[in-house]
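Have a look at this one.
The complex is shown incomplete by one protein chain, all other protein chains being positioned as in the whole.
Now for subunit A:
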């Protein structure tokens, strides 16, 4: 249990997270840098239509099958 809780902070956890990210982007030929650009373009586009919570936006690509998922929380109307 102790090992499990500490795992994230130790180097193996970093290695695993780096590899997951890197290999997924390599498999679809979209580098981590391009993913960043994709995210910022998405935010930019969606913002034209609705207000969103920009800091909470997440984009992710699942492994098998590869699916691009975007999590974009939208803000409620504030004038009530």
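Quick notes
Criterion: contacts are C-beta pairs under 8 Å (C-beta built on N, C-alpha and C of every residue); 3 or more make two chains touch, one makes a residue touch a chain; residues count from 1.
The rule is simple: contacts and distances are computed from a predicted model.
Selecting from "Phosphoribosylformylglycinamidine synthase subunit PurQ", "Septum site-determining protein MinD", "YhaN AAA domain-containing protein" or "Cysteine desulfurase", the unshown chain of this assembly corresponds to "Septum site-determining protein MinD" (UniProt protein name). Where subunit A meets the chain that is not shown, the touching residues are 2-3, 6-7, 9-13, 15-16, 18-20, 22-23, 26-27, 63-64.
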